[in-house]
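Only one protein chain is missing; all other protein chains are in place.
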Amino acid sequence: MRVISEKHDRKVRPAPSGPVTRAERSASVRPAANGHGVCLISVPNISCGACVARIERALIDCPGVVAARANLTLRQVRVTLTDANTDPSPGYEALAALGYTARPLDPSDTEPASAQQDGPDLLRCIAVAGFGAMNVMLLSVAVWSGAEATTRDTFHLISALIAVPVVAYAGQPFFRSALVVLRGGRLNMDVPIALAVLLALALSLSELLQGGDHVFFDAAVTLLFFLLTGRYLDQLMRDRARSAVTGLARLSPKGAMARGPDGSLEWIALHAVAKGMILHIDAGERVPVDVRILHGDTDLDRSLVTGEAMPVAASPGTELEAGTLNLTGGIEVEVLRPVAESFLAEMMRMLSAAETSRSTYVRIADRAARLYAPVVHLLAVATFAGWLLVTGDWQVSAFVAISVLIITCPCALGLAVPVAQVVAAGRLMRSGILMKDGSALERLAQIDRAVFDKTGTLTTGTPMVTSCFEGEAEQREASKALAMQSRHPAAQAIAAHLPEVACEVADAVEVPGFGVEGRVHGRRARLGRARWVAEIAANPQAATGPAFAFEGAPALSFDLSETLRPGAVDTISDMQSSGIPVTMLSGDDAARVAQVAETLGIAEAHHGMTPARKVGVLEDLRDRGHRALMVGDGLNDTAALAAAHVSMAPSTAADAGRTAADFVFLRDGLDAVATAQDVARATARVVRQNFGLAIAYNCIAIPLAVAGLVTPLIAALAMSASSILVIGNSLRLNGKRAAAPLQSVERGPVAIPA
Amino acid sequence: MTILTLLIPVTLVMGAVGLGAFFWSLHSGQYEDLSGDAERILFDEDDKPLAAYPPGHSGTTKEKTP
Partner (left out) sequence: MMSNLTRAERANAMVIAGTGAFIGLVMAAAGRGDPMGAHGWIVLAFCGALFFVVGSAYEDPEPTQDRTASYYDDPTKVGILIALFWAVVGMGMGVWVASQLAWPDLRFDAAWSSFGRIRPVHTSGVIFGFGGNALIATSFHIMQRTCRARMPDQVTPWFVLLGFNLFCIVASSGYLMGVTQSKEYAEPEWYADLWLVVVWVVYFVLYIRTLARRNEPHIYVANWYYLAFILVVAVLHIVNNLAVPASLTGAKSYSAFAGVQDAMTQWWYGHNAVAFFLTSGFLGMLYYFLPKRAERPIYSYRLSILSFWGITFFYIWAGSHHLHYTALPHWVQTLGMTFSVMLLVPSWASAGNALMTLNGAWHKVRDDATLRFMMVAAVFYGLSTFEGSFMAIRPVNGLSHYTDWTVGHVHAGAMGWVALISFGSIYALAPVLWRRETIYSWKAVEWHFWLALAGTVIYVFAMWNSGITQGLMWRTYTESGTLAYSFTDTLVAMHPYYVARTFGGLLFLIGACIGAWNVVMTIRRMPSETPERDYPTSSESREPALPAAE
């Protein structure tokens, strides 16, 4: 992808909303084939057809926009601009004016092209297999119902002419997969599938040449059709979750504004940022690499890095980790380390180390295959040997042995797991939970420990006013007015807390790291850190929380604290009462951790945890034979999320955290954890039932096959019947009422001094 | 049933045409946004042809999204 932004001469201005800069928007425009520029915009809150119409109409009226097309499924908008150098900002502003959140979607964010191409390929295979199955079945029905002699032979021949190319094309996914595992000396479900299909084809061809009665072309092709359907469903589920996750707001910056030697500012991509460069970081933007502040004061939100919710003040000389959010003032910084050595990169290395240790998990279907395939193959060999001994006719023996393989082909087994998991994924999605893949559901059903991060997971990570001074209306109005001047979380919490109407403020100035000062009714007033406010107040006060004072009047203070996520209390107590001990890991200090632990009734709480120690706790649990669920959101949790047996993250989590987690829940409530666990258990139950059904089917079918009683008609009927039975059983997962949405939202703030 | 020597090939050819049509529809991205496309026919603010798509951006030449 070419970065086009260099050509732009742009002035710096604060981003109008959130950490998306105009530079990033421009950088997302790609040149299209016919001279136009194209940019993809993620708009997560497109919700209905009316949105599509409204968005397209608004965008088409923007200058420079040639065409716009909204995709309701992917919640994206594709905007065609007059050329690749057109500024897409008017489009973003139009979307913002309509109330939509819009962020540029970098195509390099999405999965590599090969993964995306899988879907259409599988669909093509299904279409070919479906076409073949229909036509071969048609001819087979004719033969079963009594077409004889030449007609039958002709029909067999036509069936062969259809089935051979169809199997050669549509069977590829299975053949490839079987080949790969066989080379690695392992077995999976695709080995018996590939073998059964190929042998059925070979047997039928040899029967055809000898003018025999029994050909299994129909069985081979329908088998492929059913199995491909199962595989496609599996894929569909992963694609959907992937597109939903990439559609979530991205938090880490893709580049930065660099200050050139001549003092001009230029946007450069992240990978081009080098040590020693001077960067300018606006209020509201994230720090892309590890830096040290050269000029400017500000407040920082380091919650994604350290897990601490409360903003910290920073001044020249402070070192900042990548991922820190700059809240209140623009700063000039010096790059300390190149991107590859930044804090973020360190986290990524820990993440990949943790992931390799987890990749040993074997999915249920493959575990079943390890047992199933050798048994079936031995059975077929034994059948061949037995028949050869009894009849002495190797052709008959081979026929019977192969019919054993065909009838035992794990069609139902191949469908048993994916169908149940697809249905479950649909149900989870309706409850606002996205699932990465089917194995996550299997792992979630097995957990016996739960580990929670504190900030941003058990608590919402935003402060809330718990107690407010009992001042006069004038003071409260002035406080609100000053609070509204700042985007500092504490100020925003105060503004939201006070119901009064703000009064007029003159000469309002935000002093980064301290607070807001202004003139209200001619009097100087401050809202901010207690010590700074005390400078003008009448009474020097040592309160820790933010304070407000008119000049010469006594200072009045606020108490701020974190709020619990809705459903946190219920979720934790439910888990503990169902025999899953809960542990809390936090990077926060002992007092606050103890407070939250006590409120939630968590016995085991660790404070002051570094990312490495979090991973250590989880690895320790694993070594002791436990299967732990990790729920966390911060960048510092990322490695722990990957190290856990299974993991969940809220949609507000850091990018890396969301990518590492197996489940992402979109709604506020922590009850999603319980819902996901319920669904996982129900799915595990249905999968077990499906295996039971498949085994029962085999118990009936195998003796018939060994006895040589299986005709192509019986094979086709038995296979279809067992597949349909398994699908029907899986659909029951849908029928169960989804967990009721959270009724009582206990947002009770925990009294933690902030 | 000599007639089947005519009817079976005719049917197979029609099936193959259907398969080809399905392949084309898959290739040209007809199934990328089914929920949105179901809604689109309901927009009836202006009952007149659209002229908004530039050449090369109508459905006939769909670019591949990388």
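A few points about this structure:
A and B are the chain letters, set down in written order, and residue numbers restart from 1 in every chain.
As a working rule, a contact is a pair of C-beta atoms (placed from the backbone, for glycine too) under 8 Å apart; a residue touches a chain by one contact, two chains touch by 3 or more.
None of the values given here were measured: they were computed from a predicted structure.
Counting the whole complex, the residues of chain B in touch with the unshown chain are 1-4, 6-7, 10-11, 14-15, 17-18, 22, 25, 28-31, 33-35, 37-42, 44-53, 58-60, 62. Residue positions on chain A in contact with the hidden chain: 45-51, 53-54, 57, 69, 98-100, 130-131, 134, 138, 141-147, in rising order.
One rule holds in what follows: only the chains that are shown with their structure count from here on.
The distance from the centre of chain A to the centre of chain B, with each centre set as the mean of the Cα atoms, comes to 32 Å.
Those residues of chain A that touch chain B in the complex are listed here as 1, 32-34, 36, 38, 40, 48-49, 52-53, 57, 60, 66-67, 70-74, 78, 80, 107, 113, 120, 123-124, 127-128, 131, 134-135, 151, 158, 162. Residues of chain B that touch chain A in their complex: 1, 4, 8, 11-12, 15-16, 18-19, 22-23, 26-27, 32-36, 38-40, 42-43, 45, 52-57, 63, 65-66.
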